[in-house]
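My questions will all concern the structure given below.
Apart from one protein chain that is not included, each protein chain of the complex appears where it belongs.
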Amino acid sequence: MNQANPILKVESLTVDFLSDNEPVRAVDNVSFHVNRGETLVILGESGSGKSVSTSTVMDLIDCPPGDIVAGTCVFDGVELSRLDAEARRNINGRRIAMIFQDPLAYLNPVYTVGRQIGEVFESHGAGSGKEARAKSIELLRRVGIPEPESRIDYYPHQFSGGQRQRVMIAMAIALKPDILIADEPTTALDVSVQAQILDLLRDLQRETGMALIMITHDLEVAAAMADRVIVMNAGSIVEAGLAREVFSNPQHAYTRRLISALPHGDAAEVSNRRSTTSAGETLLQVENLTKEYVVASGAFAGKRRFRAVDDVSFEVRRGETVGIVGESGSGKSSIARILLRLNEPSSGKAVFAGQDVFRMRGKPLMDFRRKVQMVFQDPYGSMNPRMNVRAIISEPWVIHRDILPRKAWKDRVAELLELVGLKPEHAERYPHQFSGGQRQRIAIARALASEPQLIICDEAVSALDVSIQAQVIELLADLRTRLGLSYIFITHDLPIVRHFADRIMVMKQGRIVEEGPTSTIFSAPRHEYTQSLLRAVPKPKWLVPEERPTAERSVGKTGLRLERTRNGSLAG
Amino acid sequence: MHRTSNHALASAMLMAALAPSAMAQGAAQEIRIVLPEQPANLEPCGTIITNVGQILSQNVVEPLTVIDPETGQPQSKLATEWTQVDPTTWRLKLRDGVKFQDGADFNAAAVVFSVNRMVGGKITCSNIAKFGDAKLTVTAVDDLTVEIKSDKPQPILPTLLSVVMIVSPKTAANQAVNDPVGTGPFKLSTFSPQTVVLDAFDGYWGKKPEITKATYVWRPESSIRAAMVETGEADLTPSIAIQDASNPETDFAYLNSETTAIRIDTAQPPLNDLRVRKALNLAIDWEGLAQLFGDDIKRASQMVVPGINGHDDALEAWSYDPEEAKKLIEEAAADGVPVDTEIKLIGRNGIYPNGAEAMEAMMTMWQAVGLNVKLTMLDVADWLRYLQKPFPAERGANLLQMMHDNNKGDAAFTIPIFYRTSGNYSTLADPAFDKEIDAALATTGEARTTAFKTIFAKARKEVVADIPMFHMIGYTRVGPRLDWKPDITTNSEIPLANIAIND
Amino acid sequence: MTIITPDTKPATGPGTGRVLLAYLTRDRLALAAAAFLAIFIIAAIFGPLLVGDAASRLGLRQRNLAPFSFEHGWIYFLGADTLGRPILARLIVGAQNTLGIAAAAVFSSMLIGGALGLVAGYSERWYSHLILRLADVVMSFPSLLLALIVLYTLGPSIANLVIVLAVTRLPIYLRTARAEVLELRERMFVSAARSMGAGPARIILRHIAPLVLPSLVTISAIDFATVILSESALSFLGLGIQPPNFTWGAMVANGRGYLATAWWIAFWPGLSIMLTTLSLNILSNWARTIADPQQRWRLQRLRKAAR
Partner (left out) sequence: MFSYIGRRASHSILSVIGLLTLVFFLTRLTGDPSALYLPLDATAEARAAFARLNGLDQPLHWQFAEYLKDLLQLDFGQSLRQNRSAMEVALEAFPETLKLAFIAITLSTALAILVGSLAAARPGSLFDRLASLASLAGASAPDFWVAIVAILVFAVGFEILPTSGTGSWAHWVMPIFVLTLRPFGLLVQVVRGTMLSALTSPYIKTARAKGLRRQKIIFGHALRNSLLPVVTVAGDLATSLVNGAVVVESIFGWPGIGKLMIDAIIQRDFAVVQSTILVTATAIFILNIAIDLLYAVLDPRIRY
């Protein structure tokens, strides 16, 4: 390995973002390098500035408001900031390429993927027209898009999430770059798809010998990919070194906290937070719940029925936590919305406190709405940005007049805020002034305000950083024991529920494929799908042997996913 | 087809033979005339409507008689002479050798047809209105003589006949037309939403006009009409606003037959009090107001212009005397007249140039002498409700802006409508006055004239049913190419035959 | 555990007047625009007291007096109109009507149109369809005809003119509001409110309306200009405000005949209209820049760190 001259060397880079107040230091004196053929992972949570440094390398920072205070980026012996605009442009896409977290947003919605890939060739004088098209088709095939000849003329929104990311990758590797920068490439994806994408990246790297800089907040992903790791926090590097060493004995306190927050590893079985009280009487009884959508697929094609929820039955006992696990499009969220009467079911019943939820009207319904609360995936989206925290939390009392007299509200808000680990003075602030974790706490406080018996958490922690995830789950478990709550905990991420849910239901395409106590699900999964989910969880790179027949598998999988997207399901 | 070509040939030869000068200018003499508004239609029965008459009258269609601008007396046109057989019957001799533009012969039958077409009620005929409610029956005595009977005495029938446009017997009798065929020196060639084009009619019975082709266009903006003549895009525009009449070379003022006035609703207190009505007249700074209408404007003391039979030059107009006005109002107030009631001054949008400004000015002046006058400007149709009977019940005390156009030579077209109890615009109800009017209408000659004069004098001095403002001045802009002067008839007709071209 | 993490921005929402003022001073154009508007508004409010009845004082002997001379007093500095009334005075008095009418029209159409749009967007019932058809009808209903009908049936008055202008602008607000609602009602916090048992009224008024309002306000700024212009167009056709009342638009319309001979009669009111609408457009641009977090920095101080 040519340790001597790394392909990219970043030296003491410092970047600010300017505004009316003191400039915000996004990256502070960061230095790192990456060699040909190796994988460098930049690990950090949101706001750690992990992607700013690479954006600087790609010259994607607008100045102003950005402001590069100091530092150099030397690529293949050339100081990038010295190059003129044209030369600089010519490096992007040809020698350094980049893929992003949310391909749907990062692909131009109004052009076919073919055209967007073709552009790379054209703008770097590497062929155009038919030639470019042929090459593009070849690329699409390589990244595992089936029937590339026809799908090259599809628009981004016609692909599933995983496929979009593959398209992005195809675009990036078009000119065999020396460096591929991947910014959170799998964050928005289901575990199984994530595995495929990671495999693909590994394979490509092996073929082209390019250097891979991967930015992620996900420790498993990091462990699965990294040769070397640098850990960033609040804009500066707190730890760097070979992946294996960093993960096996972290030096810096922050790194330790991250790794301890990992929801699994066999440690989880020991330190689980499941309900201690053995489950009490039945609180909610769901029977043969079915939700059918009529979807008009495509511009001209006729309508067809699509079952989002297919004959689902289960029960929730007082004080217990039921985990519903499934990938996107499995219908898990539909169940939540139906149970909350946000959507009406096609058939089936749900008995809560002796009454069928779906037949409730007027007063009983209001009581139900008060007894059952929901915590949504995106706490920011689930709060009115124009309301301050006090208004948000006290809204249930405005709706259900009888809960609390108006004069008691102020104190109660303070109580609730403290209960969820915030400060009473936060009551006057607005949602956008809080971090993601704090917002979720506010959402929980709001849910508690109406003194519910059952809280439905729909992906309640998925959007949060690992360390924050752990904190929130901590809080939920804690509240359960203190207030005797029950939870329906919906997530796409198996490990998260592992040490929180008492029972787990695994859903696939609207059906429950497996159900059972958490420990059994993890130790002895019966259904093939459950097994594949568990298998999909990334394993640390240094534990896996080098050979693996990955390509076929990913193709096979995408073939399967393709079916679903083609006939217009809600996949991706 | 064959026939017309003969015509063309014949006339060509004719010209070649006896008009070498005509030959010289035979090279097409075309002119463009820009009118203020588009003629809605070209129905010959609507020639008293300005924008129709200005195109058709004496150009395409000709009446039996025409009015002499100076004397206001009827002159021969298609009728050569006329005699009153008895009070209700007139006999007319018709001109010989006249052909319609479609080749048909002009004769008694044609006249009968035209008159019946007017009075038949199958089409909307504006012109017939000039006859009031008279019932006309016309009979052919011989091929070139007709007798016209009326159900009541018609002393000025020959004058009235100037609105009877004679059309070809082939014209549709029971529907209005846009392709009139008459005996005039020009025939209609095109009528589009943008232009009307007239071509010289070779078979014309009278003197050949110099002009061979006339194109009419229309622009609502006075300044643009003026600009068009200035830039030579047009040769003539019959009316421009005073402020545009800035070039003495091309712009001519003419006393058009219009008289502006304010009608006082004599039925409504406080306007039923004579002193108030006088005060209204005295309170206006007439010289100042005249500024709005130009130096050539003529102060009016009566509702008809000079040259109309019955106009009295001796009758002097109200003067400006605010003190007197105040005094009169105080007296009236002293006698318990409710002088402080709000008086509605009803104006009409675009009634004449600077009309709105004039109303604003007058309102201010009346307010100055302590009358509570409030101006409302209305759209035409709305304004008409107040002008014509039956008046709106809830109208209250009101003054009405109006403009009266009498270009028919005789005060009979004015006095009854304004001053007789039955008059369509009249707010008066004075049987004695009615008798006087009826008597006057019956008389003829000198007696008629004097009778009318006395009526106007009475209206001005004793009745004070209105506030005569001005005899209006029209301004035309005539391009240097043309030799033409407007006169009192210009509002109703622009005979192309009278337009000469400067070489 | 409960530290506000550094990545959270400070609030630049409503109620931070000083910040806005700072932004204003950074955009000279916007500042000028604001200044202009301020002047006009002040003129509209206090001007009439200042000039008294000068606006209606006849001066038939000094018709069309040329501007830029003090010999008849400062009030005649901008010249006199066709009745010799001081144009300056009329501008000031006219400002009241002009801005008043426009404001009233815009406000009421924003209110009604917005409300209808909220309903049409949130509910799927028959009446929301009715509302949409209504919008279509109004949209293709010639404003001139409306003006005439109102003039004739209700008579000429400022209030009626406001009605005409307001109705003709209705669809814009209605459609915008509806479009926004269609997007907002799918938002998570609306679902949240529903799951808590909030009724339609509460959701529309408390949750949706406040978020629709800003975009309506942005439109209204430009619409204000449009209304002033269409009001003057109505005057041009004689269907607008009727004497003795007058607006800038009416002044331009009356003065148009004199553009060749006494340009100032139509020029000054024309200029006033232009400056007003211009300022409004500039300000609304400025407001849009601030509202957009991606663009806001353009108006910020951007103090760099010491090297």
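Letters A, B and C name the chains as they come in the text, with residue numbers starting at 1 for each one.
Note that a contact is a pair of C-beta atoms (placed from the backbone, for glycine too) under 8 Å apart; a residue touches a chain by one contact, two chains touch by 3 or more.
In this text the structure is predicted, and so the values were computed from the model without any measurement.
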Contact partners of the omitted chain among those displayed are A, B, C
Among C:V19, C:A103 or C:M274, contact with the omitted chain is made only by C:M274
Only one of A:R94, A:K291, A:R503 or A:K541 touches the unshown chain, namely A:R94
The listed residue (A:E45, A:D59 or A:E514) that touches the chain absent from the view is A:D59
Contacting the left-out chain: of B:V85, B:A129 or B:A447, that is B:A129
Against the hidden chain, chain C presents residues 29, 132-133, 136-137, 139-142, 144-145, 148-149, 152-153, 172, 222, 225, 229, 232-233, 236-237, 249, 252-253, 256, 259-260, 266, 270, 273-278, 281-282, 285, 288, 292, 294-295, 298
Residues of chain B touching the missing chain are 38, 40-41, 43, 48-49, 121-124, 126, 128-130, 132-133, 175-178, 192-194, 217-221, 223-224, 227-228, 230-231, 233, 379-382, 384-385, 387-388, 413, 417, 424-425
Residues of chain A touching the missing chain are 58-60, 89-94, 97-98, 100, 102, 105-111, 119-120, 123-124, 155, 157, 168, 171, 298-300
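One rule holds for everything that comes next: only the chains that are shown with their structure count from here on.
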Going from chain A to chain B via touching chains takes a minimum number of steps equal to 2
Maximum number of contact pairs occurs between chains A-C
Closest to the centroid of all CA atoms, by its own CA mean, is chain C
CA centroids of chain A and chain C: separation to the nearest Å works out as 45
Residues in chain A with touches to at least two other chains are numbered none
Contacts with two or more other chains occur in chain B at residues none
Counting only contacts in the complex, chain A reaches chain C at residues 16, 18-25, 46-47, 64-65, 67, 69-70, 234, 337, 340-342, 365-366, 369-370, 372-374, 376, 378, 381-386, 395-396, 398-400, 421-423, 429-430, 432-435, 438, 446, 450, 471
As the complex stands, chain C meets chain A at residues 1-2, 4-11, 13, 19, 22, 187-189, 191-199, 202, 206-207, 210-211, 296-297, 300-305, 307
Counting only contacts in the complex, chain B reaches chain C at residues 221-223, 226-227, 241, 243-244, 246, 285, 288-289, 291-292, 347, 349-350, 353-354, 356-357, 359-361, 363-365, 375-379, 381-382
